[in-house]
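Okay, structure first, notes after.
As you look at this complex, bear in mind that one protein chain is not there, while each of the others sits in place.
Letters are used for the chains, namely A and B, taken in the order the chains are written, and counting of residues starts over at 1 for each.
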Amino acid sequence: MTQILTTRMEAHPSDSHTLGRYEDTGGYAVLRTALAGMQPDAIVAEVKASNLRGRGGANFPCGVKWGFLAPSRPRYLVINGDESEPGTFKDRQLLERDPHQLIEGIILSAYALGVHHAFIYIRGEYPRPARRVQRAVEEAYGAGYLGRDILGSGFDLEVTVHLGAGAYICGEETALLNSLEGRRGEPRIKPPFPAVEGLYAKPTIVNNVETISNIPWIVGNGGAAYDAIGPEGSRGTRMFSLSGHVNQPGNYEVVMGMTWRDFIYGYGGGIRHGNALKAWIPGGASAPWFVEEHLDTPLTIDDVAKNRSMLGSGAVVVMDETTCMVKAALRVVRFFAHESCGQCTPCREGATWLQQVLTRIEAGAGRDIDLDLLLDISDNISPGLAWPPAMTTICPLGPSAVSPITSIATYFKDEVAAHVHGGGCPLG
Amino acid sequence: MTWDRRTEDRAAAIVGRYPEKRSAVMPLLYLAMAEDGYLSEDGMRRVAQLTGLSNAQVQGVASFYTMYKRDGVGEYLVSVCTSISCMLLGGDDVLDAVAAETGVADGETGEDGLFSVEHGECIGACGGAPALQVNYELIEGVTPDHGRALCRWLAENRPAVVRGDDLQERFGGRRSFDWGPVEAGGATGAVPAFGPLGTAGEGS
Partner (left out) sequence: MAEQPTLVTITVDGKPAQVPAGTLLIEAVKAAGVHIPHFCYHPRMKPVGMCRMCLIEVEGPRGMLLTTSCTTPVADGMAVHTESDTVKKAQEGVLEFLLLNHPLDCPVCDRGGECPLQDQTMACGPGESRMVEEKRHYPKPIPISDLVLLDRERCILCARCTRFSDEISGDPLIEFKGRGNAVEVNTFPDEPFASYFSGNTVQICPVGALTATPYRFRARPWDLEAVESTCPHCSVGCRISVQSSRNQVLRFMGVDNGPTNQGWLCDKGRFGFEYLGSPQRLAAPLIRNADGVLQEAAWSDALDLVAERLGALAAGGPDVVAGLGGARGTNEEAFAFGKFLRETLGTNNLDAQLGDGLDARLLAGITARGTIDDLERARTVLVWAPDLKEELPVLYLRVRRAATELGARLIVVHPRETGLDPVAAHTIRYRPGAGTELLRRLADGSGDLAEARRALGEGPVVAIVGRPGAGDDPRLAEAVLAFAAGLPGATLLPVTRRSNVYGAADMGLDPGLLPGRVAAPAGTGGRDAAGIIEGLIAGEVAGLVLLGADPVADYLEPARAAAALEAASFTVAIGLFLDESAAMADVVLPALGFAEVEGTVTNLEGRVQKVNRLLPGPAGARPTHEILEDIARRMGGSIGAASAEALAAEMAATAPAYAGITWEALSWGEGRRGIVAPGPAGSQPLVHAPEDHAPPPVGRNLVLHLARVLYDQGTLTQAGPSLAKLARPAAAHVHPEDATRFGIPAGATVRVTGSGGSVELPTVFDPSLVAGTVYLPLHCGASIGAGLEITMEAVS
C-alpha cells in the first residue's frame, strides 16, 4: 500500500510533528540536496511531471498553476489551510501531525517559484494545528531551514502563520488573499488570477496544505515516480476524510481508482448497525450527492466528474437509511447560506431563500410548488443546473448551495413530496 | 486609547510580521479580544490606529468573521458543531444537552457571564463527530451526557485555562485521528489559543 503523506505519523505517533523526528526519518534531506544542486526550474519541471493535482477542492494541476506565475517581483506563496468544507478534516491531521513535511514543501516550492515570503493561512477554529505549525516554523528558523541564507544556499525565506477567524469562504483563494490583506473575505473577480495579481496585487501562488505536503516526496523521488502511482488524471495518493454513518470514520491516504463500494465498505467498514446506505456526498458539502447506483463507479477525479459530481476536497459523508434527506439537504444549504460572503446578489439572497423554503418543507408547511420553486431559485444561481455548474455568482459558493437541492430533486423527489403531503418528515 | 506596554509590544511585533500593516488587522483583532474578553469598540479603534484603517473599515472586517465577538461573551464559549457530519451522529442532541445544562440558549450568553452557547458550522472534526469546542479547544466524540458533564465540570472547576487535551481525556470519545502527545497549551478566553497572539498556547 503506497503511502506518501502519513508514513511518519503512523510510525511515530508520539513525536511525528517534531523537528528531531522529522530529521531522523529523512526530513529536510531533499531540501539540502535541492538547494545544493537543483535549479528552481528543475523543481518546477518535476512538479509538472508529477501531474499532481490540487487537493483543496478544484483539483487544478499544480504544475500548470505554477506555470501561470507572472514574472514580476516580489511574489508570494500562500498555503491554504482554511479547511472548512463540511466533512473535511484531512489538512488538520497533516498540520498537526507532520508540520515539517509541509514546511519542507513550502521551502522547496518557494525556492522553485522565486518566493521569499510565504504565508500559512490556517482557519481560526484550528488553534491546535496552528500551534503545532507555529512551533515547527520556529524550529525550522532555529535550525537554519528558514530565514536568511538557508543552509548556506543564499536563498532567503520568511514564513508567517496567519489565523483565520471563522469564514468558510476564505478557503476560496481570492477571498483568502483579501482576508490575508486584512480585508473582508470576499472573493475577487477573476481574471486577474492570483498568479498574476494576488497578495498585495503581486504574483501569488495559493496551494492547499495537502498539495504542498506532497512536494518533498515528489522532488525527492522525481515527478515520474509520483506520476506512476494511481490512474491517469488522479495520480499519487490522496487523503480522504470519511465521516457520517460508517463504522470506521477517519482520514485515509489511498491510491485512487478503487470503487466507492471498496472505499465505503472496505476502509469505512460498512454502514453502522448494518443499515442500508441511502446516499453519500463524494467530495465535500459542495458536491452533488451519490446514491447506490454509483457504488461501482471508480473513485477517481474524472469518473466522479463524469457522474456529475466532484471529488472536491476529498470529504466523503455517508448517510444511511434513517437519514431524512430534506433535513440533510437543509443542513448543507444552511451552511452555505451562513457562509455566503454577501457581496453578490444571487448567492446572498438565493442561498437564504433556499434555506427558508427547505425549512418550511421540513417543518411540514411545504407546498406542491415548492420543489419547482427550489429548482428555479437554483437555476437562477446556477443556470441550467448543469455540471460543472454555470453560475450567475462571482464564486462557486452559490452553486454549492444548489448541489443538495438538485441531489434531492434527482433522487429523493418522493421523500420531498411526502414531507409536503404528510405535514413533515415521514421518517418521524 | 492604547494598551499596556506588553500588549503594545506584541501588537508592534504582529504588525512587523507582514509586508503591509493592513494585513495585521486579523491577529490584532484577536489581540484586542484577548485584552477585553470580547471585541470592544475601543479595541477596534486601536486596531484602526495601528493599521491605518478607518474604524468603520475595521468594523467591516471584524463583523465578517464569526470568531470576533463584538458582544460580550462568556468565560466559556461552547460551540457545538451541527453541520452535516455531526448532525448525522447527534450533534443537535449535544447542543440541546449543553443548552439545557447551562441554561443558555443557542446564540446566547448566560446572565452570570459564565457560558456562551452557539451552534457551530463544521469545525473539521467529522471523523470524531459529534464534536464541540470550548474556547475553540476541541473535544471529539461527545455524547449528550458528555456535553452535560463537561459543562457541569467547567462550572464547578472554573479552569482559568481550557486545555483541549485535558477535556478530551475527560469528556471526549472517538477522535478523527490519533492526536499524538498531550499538549500543555490551552485557551484563556473565547479566543483561539495561538502563541503569537499572546494568548495561552505556548505549551509544548
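In this section, a contact is a pair of C-beta atoms (placed from the backbone, for glycine too) under 8 Å apart; a residue touches a chain by one contact, two chains touch by 3 or more.
The structure displayed is predicted, hence computed values, not measured ones.
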Which of B:23, B:59, B:102 or B:133 contacts the chain that the document leaves out: B:59
Touch with the omitted chain, as defined above, among A:5, A:19, A:133 or A:167: A:167
Residue in contact with the excluded chain [from B:15, B:31, B:44 or B:73]: B:44
Hidden partner chain, residues of chain B it touches: 41, 44, 53-60, 63-66
Absent chain, residues of chain A that touch it: 167, 184, 189, 337-346, 348-353, 356, 360, 373, 379-381, 383-384, 390-394
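By our rule, only the chains that are shown with their structure count from here on.
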Whole-Å separation of chain centres (CA-atom averages), chain A against chain B: 23
In the complex with chain A, residue positions of chain B that touch it: 17-20, 22-27, 29-30, 51, 53, 60-61, 64-68, 79, 82-85, 87-89, 120-129, 133, 136-138, 164, 174, 176-181, 183, 185, 187, 192-197, 201
Partner chain B, residues of chain A touching it in the complex: 9, 13-17, 74, 83-89, 92-93, 96-97, 117, 123-128, 130-131, 134-135, 160-168, 179-185, 200, 241-245, 249-251, 281, 285, 315, 317, 319, 323, 327-328, 331-332, 335, 338-339, 341
